[in-house]
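Let me give you the structure first, and then I'll get to my questions.
Note that one protein chain is taken out, while the other chains of the complex remain in position.
In order of appearance the chains are A and B, and numbering begins at 1 in each one.
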Amino acid sequence: MDEGPSITGRDVVTLDTFSAEEIRSVIARARRMKVEGHGSPLRGRSLAMVFFDPSLRTRASFAIAFSTLGGTVIDLVAGRDLWPLEMREGAVMDDVADEHVRDAARVLSEYADVIAIRALAREGDWAQERRDRVIVSFQKHATVPIFNMESVLDHPCQAWGDALTLEEEFGDLAGRKIVLGWTYHPKARPLAVPHGVSTMACKLGMDLTVCHPAGYPLDARVRQSLGHTAASSGGSIRYVEALDEAVDGADVVYAASWGSTDLHGRPEKERALRDAHRDRRLTTDLMRGTNAARFMHAMPIRRNVEADDAVVDAPGSLIVAQAGNRLHIQRALFQAILGA
Amino acid sequence: MDEGPSITGRDVVTLDTFSAEEIRSVIARARRMKVEGHGSPLRGRSLAMVFFDPSLRTRASFAIAFSTLGGTVIDLVAGRDLWPLEMREGAVMDDVADEHVRDAARVLSEYADVIAIRALAREGDWAQERRDRVIVSFQKHATVPIFNMESVLDHPCQAWGDALTLEEEFGDLAGRKIVLGWTYHPKARPLAVPHGVSTMACKLGMDLTVCHPAGYPLDARVRQSLGHTAASSGGSIRYVEALDEAVDGADVVYAASWGSTDLHGRPEKERALRDAHRDRRLTTDLMRGTNAARFMHAMPIRRNVEADDAVVDAPGSLIVAQAGNRLHIQRALFQAILGA
Partner (left out) sequence: MDEGPSITGRDVVTLDTFSAEEIRSVIARARRMKVEGHGSPLRGRSLAMVFFDPSLRTRASFAIAFSTLGGTVIDLVAGRDLWPLEMREGAVMDDVADEHVRDAARVLSEYADVIAIRALAREGDWAQERRDRVIVSFQKHATVPIFNMESVLDHPCQAWGDALTLEEEFGDLAGRKIVLGWTYHPKARPLAVPHGVSTMACKLGMDLTVCHPAGYPLDARVRQSLGHTAASSGGSIRYVEALDEAVDGADVVYAASWGSTDLHGRPEKERALRDAHRDRRLTTDLMRGTNAARFMHAMPIRRNVEADDAVVDAPGSLIVAQAGNRLHIQRALFQAILGA
């Protein structure tokens, strides 16, 4: 069976490090496994999941994907199962940190064949947070592949599963019009999903419209990278402020909410800016302007705040399929990365 | 091999929805599996356990039952792994709830072949609490079978395992005299076990005596239902206040403690009522009035408060066998419900 280009041993931290051919090859593998089933190719292998932040969908789908392939999963929660980690090289560790990330990563590499990390932004300045220090440190010190279960900057398995969901709807995605639409949410949500989904759309040659109010741009370096990616894939990217303008003729409307990077770590100011957009949500009216668009969201979704029930539960809503495809894309990725 | 009537795909939320024949058929299956062993019929299947309340016996026995049959188990803790859930249909979700139970249930149904829920009563009024909103909502929205790992109203796997334990002692249970005896406990304990055990006894044609002080009746609608069940099974149910009167001639004394539904959500008043019965416990003296009765308890048991050490550790005490049979009845149930 032709499995396409080998990605064995690679880290899965962002789609940006994978070619369109590699991304499509994993999707094809996932679609085959959905039809043909899977045996127990990961018997005797183990996955260590390390959570610096809570998780439902990702924890459940990672654990079930790996273990239904015959593998063993352990679930470690930072602050409960992990010692406080020192990240600085050469530090004199006489403060709160009990273990250096170098040692934690090397030890976990002795026990597990893959390490998966979830570590979102803290309250620091965005320029600091965007360095994604936890996952980058594990990448540096671990001797086994690292999976990103959502970091400050990216959420590649969400985006890869979304691409699977879209291919199941549309076949080839090149030239399809997708809108990433900022909607109101009472909390400042992470940028990982918007970044991951945008990267996926640009990699696969889609025509991407990123739509958000003033003050809510994607990270500047990610924007730069998206521009290059779209240019080389034959896709396009544009930025639009008004939601009704953005969704005009769209094949896909992907609702998401995210915080202001400029005001990251200043929650009061951020809230004031965000609250000016309390009514920004996807309605049936807005969806009428689209090309009978599919509705997408990474969940959890705030019903009747981010999108009306009528949109969330419409026949064109893909949100449950998206969540389900997390399982399938991750099964395909584990097999491909472990060469199993 | 004759497996009896099929219950594949059913929810296991209360014994009330199962016929006596179905209940006995699962017990027979469990007894066969205890003798003949089991292979790995659940390979590739997965169970999502969702805990809104802590658990030892249930968590351990559910997880081990499912996974020693070859399946995969994930353990999700509400408030740690789950977002706060909105239960109301059509709600504008601008408050604390981050996810609608409809979406959580549908997503978990994508990942798991069975969802098991533990959700006890909160501090609300009993008329509200008895609606068992969490488990009923999951039943409504999930697309896979739901197992009750103890809800406000019932604890069917405890009761089913207890029936297995009793059949191992007595064979056919019809006409056996069982006493459900309220004993003192420093906390107001849930009603799920008393309800479940009573339902089991009535379903299987036992002569049930429910014995409790004034102010501690079982839930009114459950009592009504028990009456109908006993009438149609050839069993009987009676209510007695004095423990020595109740246990006279009993084959089984099942000790339990539970809170006052009238005073639910008013802990100070409830405690005052309960504390009048501090000395109500099972003693060797009381057991002398029985027909050499077996002693049962769902555990955890407060020794020398609910029952004396001499009763708990007597040869006729079945408490360890009861706990062990949780594993066996749940193995049989998982196989029967999943048609595996």
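What we mean here is this: a residue touches a chain if its C-beta (ideal position, glycine included) is under 8 Å from a C-beta of that chain, and two chains touch if they have at least 3 such contacts.
These numbers come from a predicted model, not from an experiment.
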item: Selected from A:D103, A:D125, A:D262 or A:D285 as touching the chain missing from the view; value: A:D103
item: Touch criterion as defined above, residue of A:G44, A:G175, A:G249 or A:G339 at the omitted chain; value: A:G44
item: Contacting the left-out chain in the complete assembly, out of B:T68, B:Q128 or B:S232; value: B:T68
item: Missing-partner contacts on subunit A, residue numbers; value: 43-46, 48, 72, 74, 76, 80-83, 86, 90-94, 98-100, 103-104, 106-108, 110-112
item: Touching residues on subunit B - with respect to the absent chain; value: 37-38, 40, 54-57, 59-61, 63-64, 67-68, 186, 299-305, 309, 319-320, 323-324, 327
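In this section, only the chains that are shown with their structure count from here on.
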item: Whole-Å gap separating subunit A and subunit B, where each centre is the average of the chain's CA atoms; value: 40
